[in-house]
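Structure first, then comments.
Only one protein chain is missing from this complex, and each of the others stays in its spot.
Here the chain labels run A and B in written order, and each chain numbers its own residues starting at 1.
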Amino acid sequence: MNAPATSAARPVPVPQVLSGLEPGPFHDRLAALNHQQAWMNWMGYASPSVLDTVEFEYFAIRNQSTLFDISPMCKYAIAGPDAEAVVNRLVTRDIRKLKPGRVAYCIWCDEDGQVVDDGTVFRYGPNEFRLCCQEPQLSWLEDIAWGYEVTIRDVSREIAGLALQGPTSCALLRDLGLDGIESLKPFGIGSFDIAGVALSVSRTGFTGDLGYELWMAPEGALAVWDALMAAGRLRGLRVIGYEALDMARIEAGFLLPKIDFLSAQTVLRADRAVTPYELGLDWLVALDKPHFNGRRALLELSRKPPRRKLVAIEIERDKPAHNALVYHRKSREVGMVTSALWSPTCKRNIAYAWLDAPYGQTANDHLWVEIYLQKEIRWQRRMARCHPVEKPFFTHPRRTATPPAEY
Amino acid sequence: MSARYDAIVIGAGHNGLVAAATLARAGRKVLVVEARDHLGGMLGDKDFRVAPLPFALRPDIVKALKLDTAVIHGAPPPPVLAFGADGPPLKVRGGAVEGAETALAQAYAALHARLGRQAGALGAMLLAPPPDLGRLRPGDLGGLARMALKLRLLGKAELRDLLRIALSNVWDLLEDEIGDGPLAGLMAMDATLGGAMGPRSPGTVLTLLYRMASRSPHGHGLRVMPKGGPDALVRSIADCVKAAGGEIRTNARVEEILVENDRAAGVQLADGEQIASPLVLSNASPKVTLLELLGVSHLDGEFVRRCRSMAARGMVARLDFDAPAPPALRGGGTLASGQRLVAAPDMRAIETAFNAAKYGSLPERPVIEATYDAATARLSVSAQFAPYDLKVGWSEEAKSRLSASVLAMLDEVLPGFGATTGAARVMSPVDIEAGYGAAGGHWHHGEFRIDQLLMLRPFDGAARYRMPVAGLYLCGAGAHPGGDICGAPGFNAARAALGAKGE
Partner (left out) sequence: MKYDAIIVGAGHNGLTAACFMARAGLKTLIVEKEDHVGGAAVSLSLTPGWTYSNCSYVCSLLRPEIIRALELPKHGLQVIPYEGGAVFNSKGDYFAYLSDHDALRRELIRHSPRDADGYERYARAVMRQCRFIKPLLLRTAPDPVALKPRDISELLFILKRFHNLGAREMAETVRFWTMSIAEYLDQFFETPMIKAYIAGSGIIGTGLGPYSPGTAYVLLHHYMGEVDGAIGAWGFARGGMGSITQAMARSFEASGGEIRMGSGLDRFVVRDGKVRGVVLENGDEFEAETVISGMDVRRTFIDHTDEKELPADFVRGVKRYRFRGSSGKLNIALDGMPSFTGAPKDASFLRGDLHFLDDMEEIERAYDDWKDGRWSASPYVDFLIPTQIDPTMAPPGKHYATIFVQYAPYELADGQWDDANREAFAETVISKIERHSPDFRKLIVHKEIRSPKDIEDQVGLTEGNIFQGELTFDQLLFNRPVPGYAQYRSPIKGLYMCGSSTHPGGGVMGAPGANAAREVLRDLGHRIDMGLSA
């Protein structure tokens, strides 16, 4: 029997923090700026939820540019002669079409066609990929790669990441001497350096706006940070926390694992897992490519309407519908809201909601959300009319323009 | 591609042949491709039989294939010789014991009969295709209802007893019913031989019941030598295949199962020849079939993981000693040709032998089963426990150590035998794996336990003979109900393939 071709995952030095959150590569800088002292737990790292004021941090995303530490993402290097075959076996998209120097948003499914996780696949070369995602996937990747000539390494701790997002982000990088950054297309990857630190820059992000993600070795992380902050003075750069980012990502139509859906690997109740069709991600499933994980189940699933669907909805008036239940004709419970926001830019009351079939698919009328409002410790229940709409809520030509406009 | 067939069977072991015969008799054009130069797999090698002492082919299969019962089930087998620590052996014919105290003989007879009844009731489940977990079909319900009825017919007391012992260990059962000794050793040997469990391991009552469920006109739970030896059994099934228009090719090693549009399309042989067929049945073990012949690229990661982690750790080594004359027995007389001898003086000896194997070592005192063949002047021994994953590796030195310890055991029950014979030829589980497509060198292509039975055999998602690639079926011992010479996996797989849509 052939042995697994994946390399043993070597233990990497791990700081002996016996309890509590671990400081990430940018922690010293973040701590100095975190006036609210508001931290949250992201994969065991201390990640700022808000540094100063959520609203201003949010508007900086849409108006200037912003920095957000994305180092806690799980990152896996997949390399070797069979790397393309393995990644293509993993994800539902046809990765053979992804050229080196490009990034693709992907999902991957289990054998029952239920979504395991979503993430971005970076192709650095014909036989070299990196997967970036939210949940640990090492054993999943090793299962997929068993029998193939490929090496899989958890490089989460070897790569620090920063999201630089906002209309002035390109100009800021150009100020720092990143020649040719303006010609980087959306989902493109380029190699640059800042303050003598080698960087991989991808034109990707979670805001639906112009923006970049910068990947570097943790040793150079602070030097890059300082250079960005210095150059950022002229470009309105602001460091932001998760809450502002969450507002932007809802507007941009991005889903968040653990909030909008659960990984099939993590659910305790079998019916909580979801399919790509239920998430409205049909466009990510290439049933016409050779066998990939879950293909046979997905083929079956693609033939019938999903039993429920995650849809974008717009709600009347202005109170966000956090955790609200959705009713048909104000009486029959047909779903629930996962993410909700009063969009400051669109001036619309928006949300994502799970709706049981046929609602959100063929029956879109007479839907109501039940919103609870607290007015001076009195709770009020309010029924607000809602209707499914197309994603995204917010889009702007600058997101895709190449070269990007000056601002 | 070359000639077209309705079905190709990979491997001419007895299950492959039974599957081929069943398909051919249903009018399918069948080709059997066998890597070796002989038919019958572990049963059929004249030079070195892995399974020299077959259990009986299932009577209903014999009937369905219209095989000659007189050949298949031969003559009533001679009594089994069960050796204790000293004295002459007990002579055991089914439930009848000669040479034991009356009370013990009675207790043994009662237990043997009771297990036979309980095995018979379970047999309906053990031998039929397994139900589908979570998606019960009306047909499955019928089978379950039949079994429930059979179980009820045991009567309340015996049913309660069965529900108590079914998942238990043979140690406790035998300690309660007949006490430790050579008879318990004999039964515990039947419960453990071929598997990676000692008598104290829960689950060994089930393996015993499985063997007790084997039936022939001579009784249940017996090793039955076909008239004319194992070759006659192999020959008569092969003849059945040919008579129904099937073809059999030897020295034709399959290198790959071909797939087109997610369907089995045929096989490719080692010499590059491709043979097309919409149905492919594999008698090789699940791991070999799926991971090597089919290839993981056609399978989901979780499925591959379950396949990889299927327990299949062979524990029996086979040794052949030259025996110029019938060996003399301790206590007088000689070992008859085709007679079975068991040297497992008590359950504790088996458990102790198992201890070493748990840690990847050879036991100092293996427990053995042996049979003598006058025609080839050979004493064939199955020695356990000889782990597949022997820590020091299956070197020549390890083999000769095993050979010496087996010979020492033999000398105790066949006094003077050592002086008349030379070094044994030894076939380790590693050799069995290499020679017969049985992962881990496991007799049953996979451990026979509750978590690898019925709808979990060989593993979840691969039960009911059909594999995820349409048109590919498992027909070997790795499929339900499992190993020994009974033919049920081959028979059931062929019927599943015949019943499949589009066939």
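One rule holds for everything that comes next: a residue touches a chain if its C-beta (ideal position, glycine included) is under 8 Å from a C-beta of that chain, and two chains touch if they have at least 3 such contacts.
Bear in mind that the values here come from a model prediction, so they are computed numbers and not experimental data.
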- Query: Given the contact definition stated above, which residue among B:311, B:336 or B:498 touches the chain not shown here?
  - Reply: B:311
- Message: Can you say which of B:69, B:106, B:168 or B:337 touches the chain missing from this structure?
- Response: B:168
- Query: Of the residues listed, B:56, B:183, B:197 or B:494, which one is in contact with the missing chain?
  - Reply: B:197
- Item | Chain not shown, touching residues in subunit B | 133-135, 156-157, 159-161, 163-169, 172, 176, 197, 200-203, 309, 311, 351, 355, 358-359, 449-451, 455-456, 460
- Message: Tell me which stretches of subunit A touch the chain missing from the display.
- Response: 8-12, 14-22, 41, 43-44, 112, 136-140, 142, 154, 265-266, 268, 270-271
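Rule of thumb we're sticking to: only the chains that are shown with their structure count from here on.
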- Item | Chain centre separation (subunit A, subunit B; CA means) in Å | 53
- Message: Which stretch or stretches of subunit B touch subunit A in the complex?
- Response: 262, 287, 291-292, 295-305, 308, 439, 461, 468
- Message: Quick check: in the complex, which residue numbers of subunit A touch subunit B?
- Response: 1-2, 85, 89, 110-111, 140, 143-144, 146-148, 290-291, 293-294, 296
